[in-house]
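Before I ask anything, let me first share the structure, which is written out below as structure tokens.
Missing here: one protein chain of the complex. Every other protein chain is in place.
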Amino acid sequence: MTQESTMSVSNEMVMKRTTLVKWDWGIIIACIPVTMYVLIGIFGPIFIDFDPTKTFTGSRLLPPGSVLENGKTAWLGTDQVGRDILSQIIYGTRISLLVSLATVLIGGSVGVLLGLISGYFGGLVDSIIMRIADIQLAFPAILLAILIAGVLGPSITNVIITLSITRWVTFARVTRGATMATKKREFVDSARVLGVSNLKILFKHVFPMCVSPLMVIITVQIGLVIISEASLSFLGLGVPPSQPSWGLLISHGRDYINSAWWIATMPGIALAILVVSVGFLGDKLRDKFDPSLD
Amino acid sequence: MQKWRFTVNKFKLIVLGSFLILFAGCAGISEEYSGGVSSEPTDKSTAAKSDDQTLKVAFDQSINSLDPYGAHNGEPSTVLASRQIYDTLVIKDGTDYKPRLAEEWKEKDANTWVFKIRKGVTFHDGSPLTAEDVKYSLEQQVNSEDSPLTVLWNDFEAVEATNDHTLTIKTKKPMGTMLSNLSLLFITPADSKNDDFYEKPVGSGPFKVESFVPGESLILTGNEDFWDGAPDLTKLEFVNIPETAARLTALQTGEIDVTWTIPADQIAELEQAEDIEIIKTPSYLYYFNWFNSSREPFDDPLVRRAMWHAIDTKTIVKDLFGETGEVMSSPIPKEVFGSSDMETYAYDPELAKELLAEAGYPDGFSTSMMWSNGGGPQILQLAETMMSYWSEIGVQVEPIQIERAEWIEKLVALDWDMDLQTNSVITGDGDYTLGRLYISDANRNGYKNEELDKLLIAAKETTDQAERQKLYNRVNQIIWDEAVGIFPLELKQIAAIRTHVEGFKPSPSDDPEFRYVSVKK
Partner (left out) sequence: MAGYLIRRILYSLFVIWGAVTIIFFVIRVVPGDPATVMLGTSATEEQILELQKELGLNDPLLVQYVNYLKDAVNLDFGESFKLGGSALDHVFYRFPFTITLAVTAIIISITVSLPLGILAAKKSNGIIDWMISTTSLLGQSLPTFWVGIMLIIIFARFLGLFPSGGSGSIAHLILPATTLCLPFIGMIIRLIRNGLLDELSRGYVQTARSKGLKENSILYIHVLRNVLIPVITVMGLLLGEFIGSAIIIEVVFSWPGIGRLLVDSILNRDYAIVQASVVLLATVYVFLNLVVDILYGYIDPRIQVEESR
């Protein structure tokens, strides 16, 4: 649904030439929390002494702030086998970011490419690509994800593949819309008249015009992919149990909401803050690139 | 202006009206369809006041089928439902068997059993139950292609209804498990062949089927004409609430009256509730971790023993399972016929390392462990903890958690290194597990031992139960010493009931009889 609304918005965006270069403090501020997450994801696991495969059954289900057998403090409590939840969340950050970035990169590239081809050449190619997209949109994305994840089995790579397959459509549609709008414009026509090759027109003239709508789409999609990964893992179809994904932590915590609420709560908060930050950034980008909202 | 005002009102009216319609429609749907699934939550005060003896039960599985000879009859939920709807010839009572539909029986010779069928028993439709019905039922079971219990009757030869109330069963070889098998043979009328019979089946048990929605709910009513006296309950409802937390909340709010399979971590909280009682009983359910003895390095008993010594089963059971588990002393649970009492493997990581070195793996090795998602209570925690212990002796284990369908496929194909699972000895007789899984021909875990095969066959074909126990003692010793698998713990069945429920006795095989239950007024 978010796709639909952003799509109509993006078509308009192309018409108004916007510049990316101008500094915008709102965007810079919105970048801060996202950057922090990225830094935690990259460096966090290096600085903490934690092995997600080690269990400490003697310190199970301890509430936040408890002191463990080894003298350390579990600031966010421990889980059902005595592992520190904060450490697992830090590890989980890396997984979430890895999956979302890889998915947006892979699914996005495929989608953008197909969208460019579809929008620029039109005709039969366009029909085939868009019909496939329609068919895919005819059933809920999460269902397709569950099915494919079921086929592939749980692993980080498979989650990325699964989510890329479910996400390319949005990129394709947005790019197609932007391409079709750009195609009609004078500078493309004149390039064609001058005998510039299609490939060159596509990447030199058309693609740059798709960048600003894509920027907005990417932030929206990153948020969606983070949630999708967590949802799949929650259902036991995403990341394998040896990896401390946020979705898995929440799923394990579900059995303990009566006795240890923190297991399900804490990873969810970490996830929520990240997705909110990304969404906030997306909002800022949208506001900037789509003056009709001002 | 006037006209516009009017339009504003009309517009508002339309919006309001459509909301109302949607609301009404929605309420209509929810009421119409909720009837089949569950009625209004049983309010404590009304339940106390009314005479109506209604009991609502939810447990951790769904009742998917009422066919006692179909693909589901190995599932505890189908056995549970069958226990209420149908009756059996005999019923297990401790280590012995009590008469039910069979008043008495005798072994005419080693291969011939004669049962005297009780007179005056009727099915729910009023027709009398005769030996023909029993013959039909047994033949259905023996010939069933998709029932996992068909294997129990491999030595079956023929069944004959000598007269209306005499039944003769002939076997190819002496069958030491005859009575335990019969305790799982549910009797249906001889003409119950048509396909939709099991949608609302007729039995001779203490409860009649009122409605059944596979996977969702089963509603039963008390059978006034039950031969052993009508049950106290007039209505018995099974609803499906698979999620533990939701199920326990439902118990606390009084939405359901009885539930079982309660995780260790939830017991303390339930015990604090004044109107809830916790009942703990031994069960036939236990955990084991098999080694694939046909694969390196588990073809070496030294490695298998090392793996067991590396694990502190006592601490695991205490920390993870608390009151819900007990360290095993035999490859089958204590309550099961044929179990022995042996010394547990001591937790000794140094010894484990020595054994590994002796076997040629001084630095450990890498292997994998598979289990099915939801394959047992706290299975993930148990797996993670075991892997954590193994990493201490240098054995790195790759976890493979898969869906049940895929797990079964891999398990049967011996496509695994280690397999962690629960197993229920549903018949309560050791043969069901030992004789079926550990005989070389079955090739379930790659372990082959001729001596073991001989003992298992002898135990199966002896009808002298004391002799069988002796044979199983030797069987258990071999499986234990050879460490065919690690047998960490057996599980206790933890049931929770609201205190107004009386006469509830949990069963080790999760199929308690509700005919003895009543609701205090």
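General remarks:
Order as written gives the chain letters A and B; numbering starts at 1 within each chain.
As a working rule, a contact is a pair of C-beta atoms (placed from the backbone, for glycine too) under 8 Å apart; a residue touches a chain by one contact, two chains touch by 3 or more.
From a predicted model like this one, the values you see are computed outputs, not experimental measurements.
Taking the complete complex into account, A:Ile227 is the one of A:Val188, A:Ile227 or A:Leu285 that touches the chain left out. Set against the missing chain, the residues A:Leu68, A:Ile156 or A:Leu235 yield one that touches it, A:Leu235.
Within the whole complex, the absent chain has one touching residue among B:Lys98, B:Lys172 or B:Arg404, and that is B:Arg404.
Although one chain is not shown, part of subunit B still touches it, namely residues 4, 7-8, 11, 19, 22-23, 25-27, 29-30, 32-34, 36-41, 64-65, 67, 70-71, 74, 145-146, 148-151, 196, 198-199, 213-216, 239-243, 245-247, 249-250, 253, 255, 373, 403-409, 411-412, 436.
In the full complex, subunit A touches the hidden chain at residues 1-2, 4-5, 131-132, 134-136, 138-144, 146-148, 150-151, 153, 223, 227, 230-231, 234-235, 247, 250, 253-254, 257-258, 261, 264-265, 268, 271-272, 275-276, 278-280, 283, 292-293.
Criterion: only the chains that are shown with their structure count from here on.
Look at where the CA atoms of subunit A average out and do the same for subunit B: the two points lie 42 Å apart.
Across the interface of their complex, subunit B is touched by residues 53-55, 57-58, 60-61, 80-82, 150, 153-154, 236, 240-242, 252, 254-260 of subunit A. Chain contact summary for the complex, subunit B toward subunit A: residues 243-245, 248-249, 263, 265-266, 268-269, 315-316, 319-320, 373, 378, 380-381, 383-385, 387-388, 391, 398-399, 401-403, 406.
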